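Please read the structure below before turning to the comments.
Excluded from the complex is one protein chain; the other protein chains are retained at their positions.
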Amino acid sequence: MLNAPWIIPLLPLAAFAVNGLFGRRNPRWTGWVSTAAVVGSFAATVALWIASAGADQDESLLYRWVASGGFTIDIAFLTDALTIVMLLVVTGVSALVSLYAVGYMDHDANKPRFFTWIPLFVFSMIMLVISDNLLQLFVFWEMVGLCSYLLIGYWYDRDSANAAATKAFLVNRIGDFGFAIGIILAFLEFGTLRYREIFAGLGSADAGMVTAIACLLFVGAMGKSAQFPLHVWLPDAMEGPTPVSALIHAATMVTAGVYLVVRMNPLYTQAPEALLLVAAVGAFTAVLAATIALVQTDIKRVLAYSTVSQLGLMFLAAGAGAYTVAIFHLATHAFFKALLFLGSGSVIHALNDEQDMRRMGGLRRKLPVTYATFILGGLALAAVFPLAGFWSKDEVLAHVFLKAAADPGGALTADHGAGVFWLFYATGLTVSVLTAFYTFRMIVKTFHGAPRDAALHEHAHESPWVMTVPLIVLAAGAALSGAVLGIPPEHGVIHGYLEHAAGVLHLEGAGAAPTLILAVVSTVAALTGLLLALGAYGRGLPIPQRARALAPGAETLFRQKWYLDHLGDGFMVALTKAAAMLSWGFDAGVVDGIVNGVGKLSRFAGGQAGRIQTGQAQNYALLMVVGLVLTVGGLVLFR
Amino acid sequence: MIEPGDLGYVVPELIVLGTALTLLLWAAITRGDRRWMSVSIALAGNGSAALMLFMRTPADGAAVELFAGQLVVDGYSTFFRTLFLLLASLAIVFGAQRFPSAPLIDFAALLQFSLLGMMLLVGAADWATAFIAIETMAIPVYVLVGLTRFRRASLEAAMKYFALGAFASAVLVYGIAWSYGLTGTTSLAETADGIASRGDEPWSLFALGLILVALGFKVAAVPFHAWTPDAYQGAPTPAAAFVSVGPKVAAMALLARVVTLAFEPLAANITVALAVIAAATMILGNLAAIAQSDVKRMLGYSSIAHTGYMLVGVAAVSQTDAGADFVGVPSVLFYGFVYALMTFGAFAVAYVVEAQTDSNDLSAFRGLARRSMLPAAAMAVFMLSLTGVPPLSGFLGKLYILQSAVDAGLGWLAVTLVVTSVVSAFYYLRVVVLMFMEDEDAPAAASAAADAPAASGAVADAHSAVVAVTAGATVAFGIVGGGLLAWAQAAVASSLL
Partner (left out) sequence: MPDNIETHLAFWYLAAASVAASLLMVSVRNPVHSAISLVVVIFHVAGFFAILGSGFLAVAQIAIYAGAIVVLFLFTLMMLDLRHLPEERVTHRQLWLGIPLALLLAVEAVVIGAGTPEVRESIKGAFPPATVSELGGSAEALAVALFNDYTLPFLGASVMLTAATVGAIVLARRIEEHERADFPRQRAQTSAANGADSAAQAEQAAQAAQESPR
């Protein structure tokens, strides 16, 4: 019983079936069915965790889906330490969010639909992280994408929700395109898609091919984890209900890309160029999203850009070879970002679905629990000692520093650094300052000062217990998880635990002294941002004005999201148009063109324009004759 | 010479023929609404034919040659005959939704004739039988396309299809004549011996080229495909559904037999020719499908694209060493089976929308999920499966085809298949998006509400059953596709290939 991984996905799947079939008739119970199932999953995961303690990894075959020749595709469970950590995060956060949603979605007429997709998402996410091969991962990668799509467009009567869902869908197709090609190349190179066999075949694989596969898989990760330039969908995805934002678009699904890179770490270790790409994209995305978050006015969009930024940091860690740290930050981030989203949901709920921070303010007395937990989450996000974010983010920066410091002169390999990591370290510090700044800008604007909209403020009320309990639990996680998992730095619980997962490496050589200095540096960075924000928005110091004078145009740049949405939209529009034009041109110009063109050609040849009888059937026949001549000629000439 | 024992093996074919004649005679002597009865006759006939099919399959699984080597009963033909009996039955139920009494009997009788041709075609072991079977299959189909004679589009489509089909038949006969002249035999197996003794000399290739072109027309491969979208769009929808799957898969079955049996000595040349044709078919079919706004036209180009995928399998077959651990021919069988079910189902849903809105335009699918959930869900299954999304059967089909292509060393063709499949997602998923994500146009909804389908309850239920069966099979063969593949492999192992 303890070691029964199949029960973990089974419970949410059952909840999906029950809610899908009977939900419409009994809408009241759907939320509880979903919550009970996910809590059960979480319990089963904990049981599995306890049972498997000390064991390296365990694979169990569930169903042999495809078996032809020597080639098989299995639905199989790989339960190593990495999987279990991911499962704990996924089921734990899902359980809390599902409970929270019972309250949040209480008045929604379509909540059976909501509580049908949520367990389906949880099921798919579990199957994604528990997979032992790339194909199963890809299938459920698409399934979580589908759930995300359905839930972003949950309020389908809103045009913006439909547009956001479509955008998420299209942008993810770009990523998945790369991902699919990567998987195919992997199959061609290794002849298998099972992780273990791929890793075993790495030694004899072509280096260029490995790099190509690693880069293409990362393209998939960029789409799912919203990395530049495929990040544009995530902020728009905030059109979905807030619990969805917390669960799918902050804590779990969007981290699947990070998980993919970490899961495939032996592959990436063999492909240092790909790792450099991962780090570069991560660093750039982190700073890009953080600057955009500075000027957002919608509370959920601040958090969305913050998520993009934090995901960038995780990729930066993975790109520096610190896979364990990436997972560590993933775990702590899941706590505090889910907390912040749920807290923002609580605010939004209290204010009749108002999301604009310019109409908030002074809510701390009205929403004491939300405020307290939100502060904790904010401090964790800003990486203030001793909250969760501090431990993990500090390690990210420390590893980037070590990577930069490690033998920068040598060839670019896993053990050698590159000078550009100094730049990444500086970027990381900048992001720390910015993160603390926008977080406290958000907190001050939302909870402090005078209410900016009296009517809304008047009706604000604290949320019911089903919503506050998850907040409190998550706040505890956000406060303590970093210290529990990560002390002492580099050798904490999570590091020791993940060492069991084959191949999850972390750089050695972090002595106590540099670690301490680096920790102080990053704390100073965080506090700088925090104090600047408090000064600017709490005390009314003219910091923003100074900044504007200092760097005119920057604000506009950030407000316009570096014009990437325009670029992206323009690109998508152009792409769609080009595809349509191409295909239409193909149809009209090539298909019909060949067909009718041969007719026109013959008309030209005959000089008989205007007086001819015509008809497409004859043109079709002519086309067949062309094909006949080519086929026969080709066969004979190229025999 | 007809040995009395031979007739025992063709009882299914005789039943199908008897059903066709019964329908015609019965139509002559009765009046009134005969829809229920004609569907019953056809289904009873096809059901008992299927039953006899399995009772009369040789016990040891070996191929049996009948009628002086004209016809062969083997696992290969049984596999396809089962599929065709199923498709024809589904098509008749589908037709009952669409046609009033009198045209329905015509539809059913012609369908049975065509079915007979298809069943003979997949067992043909001689060019003479193959040619007669192709024509028996094709002539009723031309009429089916033009069955709604009062619509110009329908007649026009039938005329085009007929004229071009006759042209293709002429090319086929010319090719057969060359093959006969070179080898002195019409038997497929003996043709192989004759060709082998001549090597890849130009005249053999000339004969091969003519035959490939003619069969390329029947399976709608580029550049012999031009009739397809017109025919599907003009045909009444049940006929289009049948035409898009039955004759195409039957001709594909013959093509696979021809390249693995009669022209096996020229396998290397066949691979090159078919690979080029397959690539052109996949590319052009998928790109052209994107531009379509009519669902039947879109499915027409889609069916062209799927011809390309199947041709990849056939091209790979002729490259693979027999006996090696290969998916080869079975992958084509598997693909043909699942392709037929999912495309047929897509047409069935297209008709649901047509009945509601009197339109085949893609925009009529807008908001279908809110009007009718079952057809919309089924259509989503078909579209995703046609795209090749796991875990649906279309994915498995493509996977097996890919594997045979890779095994045969046709890596570039495999890549083309994957890339064009991704392109195909564009137009398949558009339908899904329209159905689930967009609201219906107000006028369309109003007219749909005002003109509720006139069909009686039982017929409408039967049509829902057609949709449900095809959708269920599309899902089931995706999840437990191993069984179907095992059947296909056994069928090929016991065949005259």
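Each chain gets a letter, A and B, in the order it is written, and its residues are counted from 1.
Assume contacts are C-beta pairs under 8 Å (C-beta built on N, C-alpha and C of every residue); 3 or more make two chains touch, one makes a residue touch a chain.
None of the values given here were measured: they were computed from a predicted structure.
Among B:T185, B:S244, B:T260 or B:T470, only B:T185 touches the chain left out of the display.
Residue B:L71 is the one among B:I15, B:A49 or B:L71 that touches the chain missing from this view. With the whole complex as reference, residues 1-2, 17, 20, 24, 66-71, 100, 102-103, 106, 109-110, 113-114, 116-117, 120, 126, 128-129, 131-133, 135-136, 139-140, 142-143, 146-159, 180-185, 198, 201-203, 205-206, 230-231, 233-234, 355, 358, 451, 454 of chain B touch the missing chain. Touch with the hidden chain on the side of chain A covers residues 588, 592, 595-596, 598-599, 601-603, 605-606, 608, 611-619, 621-622, 625-626, 628-629, 632-633, 636.
Criterion: only the chains that are shown with their structure count from here on.
Interface of chain B with chain A (complex): residues 159-160, 163-164, 167-168, 171, 200, 202, 205-206, 208-210, 212-213, 216-217, 222-224, 226-227, 230, 269, 272-273, 276-277, 284, 287-292, 325-327, 389-391, 396, 399-400, 403, 406-407, 411, 414-415, 418, 422, 425-426, 433, 437-439, 479, 481-482, 485. For chain A in complex with chain B, the touching residues are 64-71, 73, 135, 138-139, 142, 153, 156-157, 162, 165-166, 169, 173, 177, 180-181, 184, 188, 579-580, 582-584, 586-588, 590-591, 594-595, 616-617, 619-621, 623-624, 626-628, 630-632, 634-636, 638-639.
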